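Only one protein chain is missing from this complex, and each of the others stays in its spot.
Read from first to last, the chains carry the letters A and B; within each, the first residue is number 1.
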Amino acid sequence: MSELVRSSGNPIVDRIRAFARSFGLPRLIIAGFLLLLFIMAPFVGANFFTQLSNTLNRFSWNAVLVLSMVPMIHSGCGLNFGLPLGIIAGLLGGTLAIEVGATGFASFWVAVLFATPFALILGALYGFLLNKIKGGEMMIATYVGFSSVSLMCMMWLLLPYHSPNMVWGYAGKGLRTTISLEGYYNGALANFLQINIGHLSIPVGSLLFFAVLAFGIWAFLHTKTGTAMTAVGSNPNFARAAGINIDRTRLLSVILSTWLGAIGILVYEQGFGFIQLYMAPFNMALPAVSAILIGGATVNKATITNVIIGTFLFQGIVTMTPTVMNSMIHMDMSEVIRVIASNGMIIYALTRKSEVSR
Amino acid sequence: MKIGKALLYKILTVVAILILAAVMMIIGRGHTIYLDNKTIETSGGSYAAFYRADIEVKNNETQKLSARERGAATFMGQSVKVTVTYMETKNSQKKTETFKIKVPYGWDGIIINLPALIKGLDKSVYMTQFIETPVEVSATDETVVTDEFAVSDI
Partner (left out) sequence: MSNNKSFGSKIWSLFRNNTVPFMFVVICAVCIPISGFSLNYLLAEIITRIARNSFLILSLLIPIMAGMGLNFGMTLGAMAGEIGLILVSDWQIWGIPGMVLAMIISIPISVLLGVICGKIMNLARGREMITGYIMNYFINGIYQLIVLYAMGAIIPIVHSSIILPRGYGIRNTVSLLSMRQSLDNLLAIRFGGIKIPVMTFAVVALLCLFIVWFRKTKLGQDMRAVGQDMEVARAAGIDVERTRIISIVMSTVLAGFGMIIYLQNMGNLSTYTAHSQIGMFCIAALLVGGASVDRASIGNVFLGVTLFHLMFIVAPSAGTVLMGDSMIGEYFRVFVSYAVITFALIMYETKKRRTSSLAGRELALAQKEADK
């Protein structure tokens, strides 16, 4: 954060003020709220380790989806409200893997393999479009996501899938709304190297997979292409002067984000145990967007740390609020609180002035 | 005093809207009126149900009631005009009487006992509140659907 903080003469006060400023008040409130939930949990009879396991579990499902925000934010394309497009590539990969008869652990990798070309093609088209409409990315991304989801709703009915585990039994065609992954890649990563100590269970495989991807992105952002991407996002004029091909760099970031979205949904499915088709991808962009914002990202700045902190805070609230709230006041207001907190966070981020004028 | 005038207009507008709201609350209050052609026992004696009673309430259709029958009608506002054409016994003369009944604001349903009404008994005798017996809904709560993407007709 490069905002200037007026000096008060006292270095410690300055430090705290600078920290609060850079961290943002809403973020502090959300972090404080989660901390309160964790403190309250034992008093209302919820086991701390069970809660922590749940949070970690959900973290492992969602982290890659949140990670997919990073490349596009870096290249200045804004928050990727078009995440459903990547998800569709992932869904195509997942369903095709089942269709060709891959089973068990291997089916996850087959799904990744099938999803990749779709993600690359869709991402390229999407990136090409976003280059045409610089400045209006977020709104158009939202509606590109919606249009593609509703187009795919028709496709799921029309595409010639045959696997009896996926199509409607009585009609013999058209995919079901939810497809069980039992026998396929259910828990493909989560059950790998899982650690169980008492109430605490850690899905090491999923976390490891995320760590590898996150490290990959981190390393990529430090290569020559990666730094060029950051330059395009933070100061396009400077980047142009430095001889960087802006359109190509943005295109690359969009393809990367879309691919991560496709992988992200596969990771989510292996944890959740089901493929959800039709209208399900519709509301998947907003939680991912708000998670990375809660983690401290802004509309044009995001790091891997933001992803980790944000996903943990967001999923912590999602898992903890129902349990704690229910036993405290016998009212399940968790859903409403989640909606208000996450969307409030997005609005907060949208109203911040971008640090670099573009 | 230009600012004062603008403020005055604003206050007047708000007051006018509030008055309009109050008027709407009075003329739009809906009631259901139930007209019972039933024998009524009071401390002052018993009043037998009529052999026939045709009732007409405001804009509703005429209803023909035999003894021990109940007619129902809905209306808006604080009072209602009820026209009753009745025969006390099978062979008696047809008589027509019109009543303008003022109803309490808070009552959704009002039961009017016709014999008591026509015999000119006290309001507290002929008018009673109709209290809806709560319908036993299944023990489980209705699950609230807040799906943002439900596609319905528009």
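Note that contacts are C-beta pairs under 8 Å (C-beta built on N, C-alpha and C of every residue); 3 or more make two chains touch, one makes a residue touch a chain.
Predicted model, so just to flag it, every value in this text is computed and none were measured.
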item	value
Visible chains that the absent chain touches, using the contact criterion stated earlier	A, B
From A:157, A:200 or A:304, residue that would touch the chain that is not displayed	A:157
Chain not shown: contacting residue from A:117, A:174 or A:216	A:174
Listed residues A:139, A:193 or A:328, member touching the removed chain	A:139
Residues in chain A touching the chain absent from view	81, 129, 132-136, 138-140, 142-144, 146-147, 150-151, 153-154, 157-158, 174, 286, 331, 333, 335-336, 339-340, 343-344, 346-347, 350-351
Absent-chain interface as seen on chain B, which is shown	17, 20-21, 23-25, 27-31, 74, 76, 108, 132, 134-135, 137, 141-142, 144-152, 154
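Please note the rule applied: only the chains that are shown with their structure count from here on.
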item	value
Whole-Å separation of chain centres (CA-atom averages), chain A against chain B	58
